[in-house]
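This is the structure I have questions about; it appears just below.
Note that one protein chain is taken out, while the other chains of the complex remain in position.
Residue numbering begins at 1 within each chain, and the chains themselves are lettered A, B and C in the order written.
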Amino acid sequence: MEPVGFIGLGLMGEPMARNLLGAGYALTIYNRTAEKARQLVGAGAKPAATPADAVQPGGVVITMVADDRALEEVTTGPQGFGERLGQGGIHLCMATVSPDLARRLAAWHEERGSRYVAAPVFGRPPAAAAAKLWIVSSGVSAAKQRVQPILKVLGQSTSDFGEDAGAANVVKICGNFLISCVIEGLAEVLTVGQKNDIERRAMADFFASTLFACPIYQNYGPMVAAGRFDQAGFLLRLGLKDNKLMLDAAENAAVPMPFGSVVHDRFVSAIGRGRGEWDWTAIALNASEEAGLDSTAKP
Amino acid sequence: MEPVGFIGLGLMGEPMARNLLGAGYALTIYNRTAEKARQLVGAGAKPAATPADAVQPGGVVITMVADDRALEEVTTGPQGFGERLGQGGIHLCMATVSPDLARRLAAWHEERGSRYVAAPVFGRPPAAAAAKLWIVSSGVSAAKQRVQPILKVLGQSTSDFGEDAGAANVVKICGNFLISCVIEGLAEVLTVGQKNDIERRAMADFFASTLFACPIYQNYGPMVAAGRFDQAGFLLRLGLKDNKLMLDAAENAAVPMPFGSVVHDRFVSAIGRGRGEWDWTAIALNASEEAGLDSTAKP
Amino acid sequence: MEPVGFIGLGLMGEPMARNLLGAGYALTIYNRTAEKARQLVGAGAKPAATPADAVQPGGVVITMVADDRALEEVTTGPQGFGERLGQGGIHLCMATVSPDLARRLAAWHEERGSRYVAAPVFGRPPAAAAAKLWIVSSGVSAAKQRVQPILKVLGQSTSDFGEDAGAANVVKICGNFLISCVIEGLAEVLTVGQKNDIERRAMADFFASTLFACPIYQNYGPMVAAGRFDQAGFLLRLGLKDNKLMLDAAENAAVPMPFGSVVHDRFVSAIGRGRGEWDWTAIALNASEEAGLDSTAKP
Partner (left out) sequence: MEPVGFIGLGLMGEPMARNLLGAGYALTIYNRTAEKARQLVGAGAKPAATPADAVQPGGVVITMVADDRALEEVTTGPQGFGERLGQGGIHLCMATVSPDLARRLAAWHEERGSRYVAAPVFGRPPAAAAAKLWIVSSGVSAAKQRVQPILKVLGQSTSDFGEDAGAANVVKICGNFLISCVIEGLAEVLTVGQKNDIERRAMADFFASTLFACPIYQNYGPMVAAGRFDQAGFLLRLGLKDNKLMLDAAENAAVPMPFGSVVHDRFVSAIGRGRGEWDWTAIALNASEEAGLDSTAKP
């Protein structure tokens, strides 16, 4: 089991790093705010003062940061690990970033003899803790093979999408977009139901146990039905960020996305209404409000 | 087991009637084109010359017809069964009709001492044949109780939505609408994927086996991925009809449905392009065509 | 100057009838609620007890009623004028109705030797009073020629769209739709302006005096800017009716109208918010509300 660097210990990164420690990996960890690293150090991880300090030349480093800007900073920034990783190294990026950045970093690493493997994940923090993430990967085959044992520790499955470093991120942002479509679709029909005196939860449960008996409808249906979004699992303003990754990728590919545009307008409206720190499912409130319902009322 | 009238022997009605015969029910059947009834007669059903002839006063009659107009005709039309059904009779309507008509017929029957039970179904013809339909019901409780044994024969589950005759139809058209949203959502993301050299089927299969591991994504994903819609399971022009039932119900409830409007535009465009007799999943072609792809090409 | 029947004395019909009287026409008038006819009787018009009583066999009758249903009732209903109008008669319909109904009535009249001329109008009540209406006409040429003197009295111009009785109504509902697009477009940009501390009225006035120096922007700009819609010139629920005429005509022609769908959703939302009796420009409030602005506040 080779030593691994781990950069980014947020709601997702922390339980993932913990699972690697549990599996016996020697981890060197870095987080922008050092405080978050403390507990993991207690569990055996070695803290690093900079991103560069977290990697071994020719080693493997996992990044699980918030967005494109953060990824660029830890990789190619002044204290970034990129140059130090060098010949034979692997940058295993599990964050949700743009396909464009993934491709640019893949080329950047290649010039230095290192490799970029994209392996973004589906699942919320509890799934990360339970090692039940669904992982999608893409990148150079030999590099993907080397990190396979690591991915096995972190997720319940890894689905591969070929050699293009950007491909896995395309799939990832498409998946998040499909989830937002479920939220909007449910919001619309539950509102029609509500105005026909059908209990929102009853309709959501029916769909989630028959035609749509799958995790997304089962997790999101009750939230959209309840109409309470103040306890954020995934912040609405980050949902907007992901929506924009989707629309940018679509525009780059010259694909109009009318559903994407509707969802975009929902996110923007939610921001305008001061809900950026709520759970992203709060985009469902628009359907209620536009129908003239008191959005806090439940049937 | 009481004798039952059965009106409407289309792609769905025929296998349903056959299952009732198989369960031992004495069936009197009626279809607008008598030919379709012949095989069932061979299997033991008794043919009726008119809708009225298919019912017993005070008995149970099932209707499984194409649309609102057909339902009105067989019920309250010149040869309709409505008046004959009379005191104590039950009209068990399993067709997809508007909530409005369901409510009007419920009132109409009540004036005559009969009852209207709404029990529309989810599932395509093979599910009907396998008695695997998901049934949603609403209407007067005592009446629903009396037809319970019949529904048990026809479906794998019955979910009830209360006493309002229109409620079950609201749920039914909402369900069909959610399916159309899946088609459109997948069409958009698979097209972005395709332009990023990701095989359409691979992306569809990934979603259908993880986040969206449920019947609708598993059935529709491969169809949308393949981009071939010439063999119709459910006609596109009927999909437009269902979409309009949804938008009408939404307008009656004063609920704007932006996703509903997008899907509506897709259906209208497909009609304009001469695809009314194709499978309704052909609305997925718009996403490809608007992106400048040859819609017949597959990656 | 031949005698003329006039049916429908609403906000538009009354000043139009008055202008004909002023020009010397002998008018027989009918209105569903007789009270409205009284003042015109004082001005010389002859009241009729039924639509049929308002026409002379072989004469000219003008209809200016609210919608398709009203037009059918006064024409082909039990007390309708249709049969009495007979050989050589002209039905000059100036109401906003569906192209479909126009075509059906044209055929209906033709079977009886009478003719249907469509001549819907653009302009609000003050324009009707000032004889400044813009008229669009279509129908059989000889019939249009005969009513030309009448149209000259009522409007400032008549633009002809050929022999198809439905054509003029297509143009009419398209025109109303374009106005609703101006309302929505202005609502969106004035809201962006407002959030950038640009006075709504200042931006509206700039456009209405330069790029868009024309009646619609000059009339509607200040209304959308002011954000007060409680004094109705044209009822919002009638605007929804016209929007549906547009979408129905588009669907019949298999033309998707994404702008039409957006505007439709605005109307439905306004109904849901209890604004059906406000001026139709109140659809502009949605843009403010979705942006999180107090829709009653003005910059």
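Throughout what follows, a residue touches a chain if its C-beta (ideal position, glycine included) is under 8 Å from a C-beta of that chain, and two chains touch if they have at least 3 such contacts.
All values derive from a computational prediction rather than experimental measurement.
Q: Taking the full complex into account, find the residue in C:Q87, C:T210 or C:Q231 that is in contact with the omitted chain.
A: Answer from the full complex: C:T210 touches the omitted chain.
Q: Out of C:A34, C:A66, C:C181 or C:A232, which touches the unshown chain?
A: Of the listed residues, the one touching the omitted chain is C:C181.
Q: Quickly run down the residues of chain B that touch the omitted chain.
A: 258, 265, 269, 272-274, 286, 289-293
Q: Just checking the interface: what residues of chain C touch the absent partner chain?
A: Spelled out for chain C, the touching residues are 99, 122, 134, 136, 157, 159, 161-162, 164, 166-167, 170-171, 174-175, 177-179, 181, 184-186, 188-189, 191-193, 195-198, 202-203, 206-207, 210-217, 246, 249-250, 253-260, 262, 265, 287, 290-292.
Q: In the complete complex, the non-displayed chain touches which residues of chain A?
A: Residues 250-251, 254-258, 261-262, 264-266, 268-269, 271-272 of chain A touch the chain absent from view.
The rule is short, and it goes like this: only the chains that are shown with their structure count from here on.
Q: Would you mind checking which chain's mean C-alpha position lies nearest the centre of all protein C-alpha atoms?
A: Nearest to the common C-alpha centre lies chain B.
Q: How many angstrom lie between the CA centroids of chain A and chain C, rounded to a whole number?
A: Each chain reduced to its C-alpha mean, chain A and chain C end up 53 Å apart.
Q: Multi-chain contacts in chain B: which residues touch at least two other chains?
A: Within chain B, residues 250, 254-258, 262, 265 contact more than one other chain.
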